[in-house]
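Every protein chain but one is kept in place in this view of the complex.
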Amino acid sequence: MRRNGKGASFLSTKESKKSKSKPSASNGKPTRKELEQLVEDLRWMYRIREFEDQSMRAFRNGLAGGYLHVYTGMEAVAIGWIGEKREDDPVIAAYRDHAYPMLMGVSPYEVMCEIMGRRDGTSKGKGGSMHLYSAEKHFFGGWGIVGGHTAMGAGLAFAIKYRGEDRVALCFYGDGAANAGIVYEAMNMASLWDLPVVFLIENNQVAMGTRLEYHAADPELHKRAVGFGIEHERVDGMDVIQVRKDAARILDYVRKNQRPYVVEVMTYRFAGHGAADHDQSLYRSKEEVEQAKKRDPILLLSQYLLKHGAIEESDLEQMQKEAEKEMAEVYEKASAAPKPDPHEVYEDVYTDMQPEEGH
Amino acid sequence: MRRNGKGASFLSTKESKKSKSKPSASNGKPTRKELEQLVEDLRWMYRIREFEDQSMRAFRNGLAGGYLHVYTGMEAVAIGWIGEKREDDPVIAAYRDHAYPMLMGVSPYEVMCEIMGRRDGTSKGKGGSMHLYSAEKHFFGGWGIVGGHTAMGAGLAFAIKYRGEDRVALCFYGDGAANAGIVYEAMNMASLWDLPVVFLIENNQVAMGTRLEYHAADPELHKRAVGFGIEHERVDGMDVIQVRKDAARILDYVRKNQRPYVVEVMTYRFAGHGAADHDQSLYRSKEEVEQAKKRDPILLLSQYLLKHGAIEESDLEQMQKEAEKEMAEVYEKASAAPKPDPHEVYEDVYTDMQPEEGH
Amino acid sequence: MAELAYREALRRALIEEMDRDENVFLMGEDIGRYQGTFRVTAGLFEKYGARRVVDTPISEPGIVGISTGAALMGLRPVVEMMTMSFSILALDQIINHAAKVRYMSGGQFSVPLVIRGPGGAANQLSAQHSHSMEGWYAHVPGLKVVAPSTPSDAYGMLKTAIRDDNPVIFTENPGLYGIKGEVDDDEFLVPFGKAVVRREGTDLSLVAYSRMVHVCLEAAERLDKEDGVSVEVVDVRSLVPMDTDTIFASVRKTHRAVVVYEDWKSGGFGAEICTRIQESCFDDLDAPVGRVGGLNVPMPYARNLELQCIPNADDVVEKSRQTLQGVI
Partner (left out) sequence: MAELAYREALRRALIEEMDRDENVFLMGEDIGRYQGTFRVTAGLFEKYGARRVVDTPISEPGIVGISTGAALMGLRPVVEMMTMSFSILALDQIINHAAKVRYMSGGQFSVPLVIRGPGGAANQLSAQHSHSMEGWYAHVPGLKVVAPSTPSDAYGMLKTAIRDDNPVIFTENPGLYGIKGEVDDDEFLVPFGKAVVRREGTDLSLVAYSRMVHVCLEAAERLDKEDGVSVEVVDVRSLVPMDTDTIFASVRKTHRAVVVYEDWKSGGFGAEICTRIQESCFDDLDAPVGRVGGLNVPMPYARNLELQCIPNADDVVEKSRQTLQGVI
């Protein structure tokens, strides 16, 4: 029925054509320092992916419940952007939120405990998979209402500006979330008031079981910034080298100009929407997933690092093994951790009082 | 603070430069039929303006209460657009809604009764100034929550499409309303589903006491359609001849293409925001208002008609007098009309039952 | 008589009403191609196509607004909220627009709109996804609000809802979709505003709706076995209109009542039911009207804490014993 939109374009290097950063990988020789960082990035990709496998295992084994959404396939986005942001730049995100806090310094154990509803969890077991937080590490959640956190994202930037701090707020949200009206209220105010916030659309081209082309009139979601006078572009999110370049450039722009930015990062989730998504064939073919996996961020990065001699084949296996072992241990330790005490149910509703008790 | 937006541009013929319709008035000789219609339009302008004066009088005299918003200065917009639409094209609007139903065939008496809370009112006195309706004449209100009716506007078009009817829905809203998030949810779905709806922004450059430049990041509000793949433009709303051309062209486009359209019609309110707006100097200068009045739709149209010999100076006076007399009579008659009976308070809550009675 | 699961009963009602009336259509997130989160609409996209089974973007206010606009034109939309918690985003459209246009237009317009979906907690959905909304809706003039507890009622009341010319909030519950029950093969409607006594008794009236009816039945069984008291269970079914006659008749017989609801205890609609009982049956009461509600906290994620929050048969038994003091 749609007339103007282009079909949801498939992931390919073409996607990054629009990037205003110079294309990566192919051109120029990386420095040793750059390569070292990229090796670290690769290690993180393995760790996140292994972590997510363990979180799915927790769900299957009844140690986690509710909605559980893994980040598998999208690792390069968070790694690149969180890698380039400054330590005290605040981050806010939706419910597919396991990777961000870990990348920001929260231990996988605490995250896994939260997913398992344990007292050692980031939220003492009260938040769960969708509601991770770390005040200390500047991670502002972890929110379950699609699109609901985006205005808060602008609010983080409002506080930064109010205080005259040199920080940039990063607000991650999905392609589906881009259809929530509040996003445009937030964009208007962010632009009107010159708030230093990056609206970062993780466009994995599907919202639960509804494909991009069925939910967005124009699948180029970054264009929605036009009417609010905000700089915007679509960039690739699978090649972490490119992601880092774009992130560095855009964060720099926002910091210098004290203006918001809308960036649409093209990515793909290899897993189902949530742990309870039993029939992916309802919205995509196996071929489509296979095709997307040709640009698996792990694959792209390891090929690059191999090519530049920064690692050898055996290192890959080694990294994978280490990540597996680490996360299996995290799983074991978390699954043995204590559950919250019954009296805790009334705590943390208010800072200074309890609600009326009892049924 | 805003960087990208242009200042709220002032009303001038320049505003209509962007119009894709041929400029009017200046070029070509009007036919007699055209002139006759324009004389009718002028008569309507006087009538609406006089009606609004009487509605303000009702407020001052305590015969009307609440919020009361007059259309003075903006007459050419409703006259042009409702003049060009087909009889059964449905219309929905906000609270500044006295003109639309009258132009669609509801008697001034019924509208005035509603404003005075009388049983003969369009809503039997239960709706008031902000909530006029006429199911018979296809006027769907009359709504007080800023922006709240815009999705319903798309819904009218949804029903048209569902039934395969040859109709276009017209949804009027203000520049202030353009900041409500729901507008963008509605635009996305209207575009995604090819709904025949015109989103018509009556940009009078102020929302209550907040000027356009303080509420909109980019004051060219039509551009907000870009991200949703909807055709859009800014046109003049003071010269009714031009308004009619644009309206005819756009309504035709929507009817033929079964696609939504966003049109920003530049206009100006000569009166305060509402009857209770006591200090307009808080948001605009007398000079600004004087300047705007140079393009008073009555002035522009009467000059044109005089130039083309369709009327004489004395006709103007005559029309004005007739309108005054008519609306003064409407006022008198409505103020003598019966109030609703106490038992009516429980009626019309449901179609088939009453709510629990009593305090 | 076929045995149907609650979700299947709902689905049967949708199919029959869509077949009966071309104006009926469905709208919601992931209800079409994805078959619906709780599979109530499974197969309907294939059966009726994209025109009548409309997959929407994630835009709750917009969805309700568009549906209301369509209803004003005479269509009969049935909107699925993936969970009732998300209807909070659309509250302004529901209570300030759909529920009021009839009154504000002096009766010129009606809004034959059904909003349905699961309310209440499921299994560790945490704080943002576990809302019981029926109490808020029942507070709003212009809305009808129902909360069936059995497959048969789910079927018969959804059909009634779709044929109703007023906006109807139709609350389901995640814990009910799988429960099975007899549903007559012949078409039938269940009228609004009629409560039903699910279990007869003489010593105490338990008053509930939706899933809590089953919790009350379990508690009643236990009170019978363990304490030898005879407990009546009244299924309110329809909050607006509410059949207070049946509730009051039960209380006048048993002289004691406990109202049970899953929503947060403080300010839940159960408080309204308690208030009405004591207003009308004061002289018949041998004990204060008791109530059991959800704990007054945002729903915690950890399963043990979550289970603490949701009223269960233990909680009902305990409150019943308090209310029965002197009897047992």
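Here are a few things to note about the model shown:
Going by the order they are written in, the chains are A, B and C; count residues from 1 in each one.
Criterion: contacts are C-beta pairs under 8 Å (C-beta built on N, C-alpha and C of every residue); 3 or more make two chains touch, one makes a residue touch a chain.
Quick caveat, the model's predicted, so the values are computed rather than measured.
Though it is not drawn, the left-out chain touches A, B, C in the full complex. The hidden chain makes contact, of the residues C:Pro151, C:Pro298 or C:Pro311, with C:Pro298.
Considering the full assembly, A:Gly155 is the residue among A:Pro108, A:Gly155 or A:Pro196 that touches the omitted chain. Note on the undisplayed chain: of the listed residues A:His69, A:His98, A:His131 or A:Lys245, the one touching it is A:His131.
Touching the missing chain, out of C:Ile15, C:Ala42 or C:Leu91, is residue C:Leu91. Although one chain is hidden here, its contacts on chain C can still be listed: residues 85, 88-89, 91-92, 95-96, 99-100, 103-104, 126-128, 131, 135-136, 138-142, 240, 264, 266-269, 271-272, 274-275, 278-280, 282, 285, 287-291, 296-298, 300.
Listed here are the chain A residues that touch the chain not shown: 90, 92, 121-127, 131, 133-135, 140-143, 145, 148-160, 162, 181-182, 185-186, 188-189, 192-193, 347-353, 355.
Residues 1, 64-67, 114, 117-118, 123, 125-131, 143-148, 176-177, 179-181, 207-210, 214-216, 279, 282-283, 339-340, 342, 344-346, 349, 355-359 of chain B touch the missing chain (whole complex, contact as defined above).
Definition applied: only the chains that are shown with their structure count from here on.
Using the mean of the Cα atoms as each chain's centre, the chain most removed from chain B is A. Taking each chain's centre as the average of its CA atoms, chain B and chain C sit 41 Å apart.
Work out the mean CA point of chain A and of chain C, and you get 37 Å between them. Averaged C-alpha coordinates put the centre of chain A at 45 Å from the centre of chain B. In chain A, the residues that reach two or more other chains under the touch definition are 1, 179-181, 214-216. Annotation for chain C: residues 56-57, 59, 61-62 touch two or more other chains.
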